[in-house]
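Shown here: the complex without one of its protein chains, the others still in place.
Chains here go by letter, A and B, matching the order in which they are written, and residues are numbered from 1 within each.
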Amino acid sequence: MSWITARRRRPVAGYAVVLLGLILVGAVYATITGSGNSAAATAPTTSAAQIARGQQIFDQTCATCHGLQAQGTPAAPSLIGVGSAAVDFQVSTGRMPAKALGAEQDEAPPKLTPQQTRDVAQYIGSLAGGPAIPTPAEVSTSGANVALGQELFTADCAQCHNFDGAGGALTYGKYAPALTNATPTQIYEAMLTGPEAMPVFNNTTITPNEKRDIIAYVTDTRTTPNPGGFSLGRVGPVTEGLVGFLGLLFFMVLAAMWITAKHRKTTDE
Amino acid sequence: MSDPSAPQGLPDEPAEPPAARHRVIGTPPPAQARTLLGDGASGETGAGDGSPPMRRELPADPSNPVKAKRAERVVALCFILSMLASIGFIAAYVGLEVHSVDAVLRSNLALGVSMSVAFLGLAVGATVWVRRIMPTVELTEERHPMRSSPEDRAAFAETFQEGAEASQFVKRPLLRRTLIAATVPLAVAPLVLLRDMGPLPGTTLRHTVWRKGLRLLTYGANTPITSAEFSSAGGMITVIPDGYQDDPEALAQATAIIIKFQPGVLQPPTVLNWTVDNIVCYSKICTHVGCPAALYEQTTHHILCPCHQSTFDAPRGATVLFGPAPRPLPQLPLTTDSQGYLVAASDFHEPVGPSFWERG
Partner (left out) sequence: MSIDRALREIGGELDDRFHAARGFRVLFRKIFPDHWSFLLGEIALYSFIILLLTGTFLTLFFQPSMTEVVYHGSYTHLDGVKMSQAYASTLNISFDVRGGLLMRQIHHWAADLFMAAIFAHMLRIFFTGAYRKPRETNWLIGIVLLTLGMLEGLFGYSLPDDLLSGTGLRITEGVLLSVPVVGTYLTFFLFGGPFPGNDIIPRLYVIHVLLIPALMLALITAHLFFMFHQKHTQMPGKGRTNTNVVGAPTYPYFMAKTGAFFFFTFAALALAGTFAQINPIWLYGPYTPVGISAGSQPDFYMGFLEGTLRMFPSWTWDLAGHTVPWNVLIPALVPLGLLFTGAALWPMLERWITGDKSEHHLNDRPRNAPTRTAIGLAAITFYGVFWLEGANDVIADHLDISLYVTTEIARYAIFIAPVVAYIVTKRICLGLQRKDLHLLEHGVETGIIRQLPSGEFVEQTRPLTEEEVAALDVRRPPALPAGASAREQEVPPPGLRGGLGRARLRLNKVVTETVPVEEHGDGYGHGNGHGNGHPAAERAAVASSRGEGVPDDADGSAGHGGAPAGS
């Protein structure tokens, strides 16, 4: 009988099997979830050809809900005047084309290629203007004032998105998403256009410089390593309390059980 | 093995239980008990009893020397590991600097791991020592009832009584009453000393620093704002009074938010005279317990306080829709100054923030 088979009836065998099962499940889950995100659009060059392509994409993919003239239907709002920035944000974060109507569209792998995204964004922008996709220079964070970004973020963003951009609950099933995967362009566009329930922070309320400061703060913080260990999601005391109870106390109870355990009866004892 | 004259009638040991070995965590081993004292006849505890017992109570050595020797090596290994970890801790402290996030991460990891191993080594070693090297023993100790003997109780009562009489406390009411009278103000005095811990509230909570003509600044950037700049419907921003950027006490009462609406959305009970170009200003201090109520949902026009989810209807005077807040958010009257910047027309027309007794 092999070593492991001989020990199959030991009490620890049961725990070992459960632990193995948990590890396996966790590994499988980790490999099948996890999302990527597309790169932001590069500097847009509007041309008639691009707008025509964009119109074609729009008619095929978006018009069902948004109407052939982008005038909106009961299912979806009008896109007239939202600007290319809004479209670029929604499509590049995979929220649009929407999978299903619901309280909120979730971030997802984008369904259109970056080129297609740019095209349809330019088409919508050509309809009635609106905020444009920012240039790379506009979203560059070099020389940004991170401290000011922190102040602005705390006063105007953290109440929905959480101090670390980990997201938070809104009403009726809506939520402010986590900012983990948002590119600088997407952050800029979101502030500028106020997607879904998010308020609009136009360029005269929060200036482009200030937007860059906020972007610098967000991108800086989320890449800051956690010197204290695993971040536990940077959610705050809720997860800390869970870990305290489930982890710490449980470990201590196991230790207590070991220390006070009755001695195993062996033949030579 | 048990002494037949042992008190408490401990039965002779039964044979070992049959069938499969079962490990019961937490319940004690079966009685291989020996009583604590040789002279169990009186049933007294070990305390305060005549001469100490003559015979040995604890076995000197474990029953299985081979296993004990093996365990001893395990324990020694644990202790040596612990020692090395402690030395490692000191080395990590000396060798690893901090002063940057990455450096702190490394230092924390090194110090923490070495400390954990040091303690774990001691813990595991000590546990194995107790369980496998110290001989297994189970002893019985008698409890004495908590209640003292009637004689002791009577004696105490008598002593107490005698003392009370000797002190004359019971017999002389004048002494008694004046003593009590003396202690009362003495007990109150320390509380009185606390009076200067803070100023009297007066009417401080009824007002904020907002007054006519005071500009609204966007917090952080601290720049004033015109209605032409704050032009996008669905916009929201935090504003503070001009000149009070570094005054937390003022900000704790005066912080506000401005929201821009499409035409026709704002309606009573919002005071439309206090709005400028469909821009309305509400106090940011939640009327529940004072958190900044700052979540604004552009689509539903709801202001949500993240602390306890009080929800206010922004187009309708911030009326409470859900949650524990008792009152709408106060509205700040807005107007514009000569250069077009948004300014307050006056202070809030009611106290901001949580309820208090004198609020009325």
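One rule holds in what follows: a residue touches a chain if its C-beta (ideal position, glycine included) is under 8 Å from a C-beta of that chain, and two chains touch if they have at least 3 such contacts.
What you are looking at is a predicted structure, and each value in this text was computed from that prediction instead of being measured.
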If I'm reading the header right, one chain is hidden. Which shown chains does it touch across the whole complex? A, B
Of B:120, B:233 or B:265, the one touching the omitted chain in the full complex: B:120
Looking at the full complex, which residue from B:295, B:318 or B:343 touches the chain that isn't shown here? B:295
Tell me, which residues in chain A touch the chain that this view leaves out? 103, 145-147, 150-151, 154-155, 158-164, 166-173, 175-176, 217, 220-221, 224, 226-232, 234-238, 240-245, 247-249, 251-253, 255-257, 259-261
List the residues of chain B that touch the chain left out of this view. 8, 10-11, 14-19, 25-28, 30-31, 33, 36, 46-48, 52, 58, 93, 96-101, 104, 107-109, 111-113, 115-116, 119-120, 122-124, 126-127, 129-130, 134, 137-143, 145-147, 194-195, 197-201, 204-205, 219, 238, 240, 246, 248-249, 251-253, 255, 284, 288-292, 294-295, 306-310, 320, 322-327, 353-360
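Keep this in mind: only the chains that are shown with their structure count from here on.
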Touching chain A in the complex, chain B uses residues 16, 21, 23-29, 63-64, 67, 101-102, 104-105, 108-109, 112, 123, 127, 130-131, 136, 218-221, 225, 228-238, 259-260, 292, 294-300, 302, 304, 306, 311, 322
Which chain A residues qualify as touching chain B in the complex? 11, 148, 151-152, 155-156, 159-160, 168, 170-172, 174, 194, 196-202, 204-207, 210, 224-229, 255, 257-266, 268-269
